[in-house]
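For this view, one protein chain was removed and the others were kept in their places.
Coming up: subunit A.
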Amino acid sequence: MTATDDQPRTAPAPASAGGPEKANAFVGLSRVMLLGFVRDKGTLFFTLALPLMFLVLFGVLYKGGGTSHVKVAEVGQVKLLDALKDQKDGPLSVLEITTYTDENAALAKVKKGDLDGMVSEGADGRLVLRFSQADQVKAGTVQGIMNSLVQTANQEASHAAPAFTLDASKVEDDSTKPIQYLTPGLLAYAIAMGAVYGASFTLVTWRKKRVLRRLRLAPISAGTIVGARVLISVVVALAQTALFLAVAQLDYFGLKLTGNWWLVIPLVICATLAFMAIGLVTGSLAKSEESANGMNQLIILPMSFLGGAFIPLDFAPGWLQDVSKVLPLRYLINPAKSVLSQGGGIADALPSMGILLAFTAVLCAVAWRFFNWDDA
């Protein structure tokens, strides 16, 4: 028997309110939400630990990556290649050359995709290149390199000054690394998780446990409740941002922030509002935490993939990129990438902030349509 710790009480003490002490409902509610966040291990894991693990994992996997090497077989002796082999930064630096004696064996490897191309020297200085179309990017690269080798050699052989020269340099600074797109992408994913779940679970749990109803009977305004929730979600999002930037800037990962990186702060705030609005919609529609969870994942995961949170979408088909435009995540990832490490400025951030706030307004209107104080 659960003998309660209750003892018969003596004379009732007057339950007097007042006194010199005062308390504030906004502070009280904000505290409740913050404690609810830091004391829930599941929430902490999914909003902080998991995305950070992704960052570390992808950061390690892609480290040193950048451009991957093109593997080419050299069959017999190819003078053109041998002449350039020793140059460290020459056009061959992206090629990984293996010498083969058996042409058929090399050809078989190209067909299988183990090699990207096979080069041999025919009669009359003819350079023979066989390549696999399996990877179009590498096929293009290997053709381009070989072509330019031949052109250069021809031009040198003619002893004439070139009529045109190409002076090419890349727009990114020399530190272009996977961490530059991994950081904004995974940070956006983390913020989406935190803000969507924060809003939707608050709504569902409070409605289910009748806290919403109790709040309605307290003399506090809806603005106080919403304001407290926004404050805590923004605080969580900024903490995520600080943590991600701190980890990404470790020497090991080597993210270098550029001048206007601080623009990521207003971007994160606007994005948090948009994600919270998504959570308000799912929290208004869902009757239980389980169904809210399902709806949230159904939105966050495709939004993250299509928005380029995990993998860059530069090579995705146009229609897929169009789909990502109706989801708010890309309006955080793209400008964040730009302002964090590519020298982007206010002009890169402002339009996206406007779009994120527009998302917020529309989704809030939708949530309002489905909002209920009670289950019944």
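Here are a few things to note about the model shown:
Here is the rule we go by: contacts are C-beta pairs under 8 Å (C-beta built on N, C-alpha and C of every residue); 3 or more make two chains touch, one makes a residue touch a chain; residues count from 1.
The working rule: contacts and distances are computed from a predicted model.
Not shown: a single chain whose UniProt protein name, out of "Putative zinc-finger domain-containing protein", "ABC-type xenobiotic transporter", "Sarcosine oxidase subunit gamma" or "GerMN domain-containing protein", is "ABC-type xenobiotic transporter". Checked against the full complex, the one of A:Lys79, A:Lys112 or A:Arg214 touching the unshown chain is A:Arg214.
The hidden chain makes contact, of the residues A:Gly36, A:Gly227, A:Gly254 or A:Gly343, with A:Gly36. The omitted chain makes contact with subunit A at the following residues, 1-9, 12-25, 27-29, 31-32, 35-36, 39-40, 205-206, 209-211, 213-220, 373-374.
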